[in-house]
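A single protein chain has been removed from this complex, and every other one stays in its place.
Moving on, here comes chain A:
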Amino acid sequence: MWPRPAREALSRVYLPFTDRTVGGYFTCLASFMGQHRPGTSQSQSCHNPRKGLHVNFKRFGRPAVIAIAAGLALSSCAANEGAAPAADASASTLTGTLNGAGSSAMDAAQQAWIAAFQTANTGVTINYEPSGSGGGREAFIAGGTDFAGSDSYLGTDELAGEFASCVPGTKAVDLPVYISPIAVIFNVEGVDELNMDADTLAKIFSGAITTWDDAAIVALNPDATLPAETINAVHRSDDSGTTKNFTDYLGQAAASGLWDEKASDTFPFGGEGAKGTSGVVDAVTNGTNMIGYADASQAGTLSTAKLMVGDEFVAYTPEAAAEVVVGSPLVADRAADDLALDLNRKTTNPAEYPLVLVSYAIVCNEYADAAQGELVKAYVEFISSAEGQAVAEENAGVAPMTSELIDNVAAVLATVK
């Protein structure tokens, strides 16, 4: 680095004042605090702040106290006068606090529902913690929360156990309340419309197809001018229900051998990863020759691909997404009032869009605390009503449930106590 002889010669000239036996950066930091900084005047920062403060307090203290006291007295009079009519205005008799936890995908919708519900029922406080679907189910089973929001329904092992919030011996049920379509978004120069089928998507996202002008893609899009460029497939780098439903779709709808991984929150293959829905949308927007998947409500101005259903290409619409949920059978071998859905990813009905995420509200059949049961019932009735679905559509971009599904959920809720 630097020549040794010169340094040795210099080091005998003068011994510096910093002792490095204590070592490291602490000495450096001490000096950083201003010991040896040339050109800064110490006196500037050394005025006595206490003096000014003291004077100010004396001068303004007494009037301020009087003003505050007067304000308090006046406002308490006003509160007394206003109390009587306010009680009449609120028709709701519900009071209490409700705690829920679970799916973070549902969080935006839950916050909108909570705001709307609390406005209508001023005595109720609802908390929803987006701790993740698994964590939400665990907390509900352990009795820490009154309801859970979950991207997957209760497992058979979970149903076999006890639920601490429910009357001993009774079970909990899954009620679908949140339908979010997942869009396949892309950004390829010169391509405005893109048709896809499950096989091709599986090949793209598993890395079996690497260029946009691959024969499989050209066969689906005979009219498009596809570039001879590398495909950059973006997936979620964080664990998410969106990935779970996307991989579930590919696993079920693609031909066997193309996508053998089971559905999971973690994306099983390589490719480009991005954090959160917004990260994926950003990556697809800013990159070149990109394709990705994201909650349809967040796709923004990006082009979305049509999926082959039956022998037609179906564009994503909220109606088509809600339709596939109605067309899906309930999961077999469960209680009759458990509305867990076996989503029909292989549907051949072109009115249905099979790439959706369904989240459930998980509630007790019978609550150990009847008052809490009444609250949960009222809240879930609200979120699964046409009105609640409209609130979520406006604030979180969900696909509103069809009236048939709303009726089914309401029928189950009627038995909840």
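The rule we apply is simple: contacts are C-beta pairs under 8 Å (C-beta built on N, C-alpha and C of every residue); 3 or more make two chains touch, one makes a residue touch a chain; residues count from 1.
Please note the rule applied: contacts and distances are computed from a predicted model.
Peer 1: Unshown chain, UniProt name, "Putrescine-binding periplasmic protein", "Phosphate transport system permease protein", "Nocardicin N-oxygenase" or "NADH dehydrogenase subunit L"?
Peer 2: Of the names offered in "Putrescine-binding periplasmic protein", "Phosphate transport system permease protein", "Nocardicin N-oxygenase" or "NADH dehydrogenase subunit L", the absent chain's UniProt record gives "Phosphate transport system permease protein".
Peer 1: Looking at the full complex, which residue from A:Ser133, A:Ser297 or A:Asn408 touches the chain that isn't shown here?
Peer 2: A:Ser133
Peer 1: Just one of A:Asp238, A:Asp337, A:Glu374 or A:Glu393 touches the chain that is missing; which is it?
Peer 2: A:Asp238
Peer 1: If the hidden chain were put back, which residues of chain A would touch it?
Peer 2: Its contact residues with the unshown chain are 1-3, 6-7, 10-11, 13-18, 20, 23-25, 28-29, 31-32, 36-39, 104, 130-135, 137-138, 230, 232, 234, 237-241, 264-266, 268, 270-275, 279, 282-283, 286-290.
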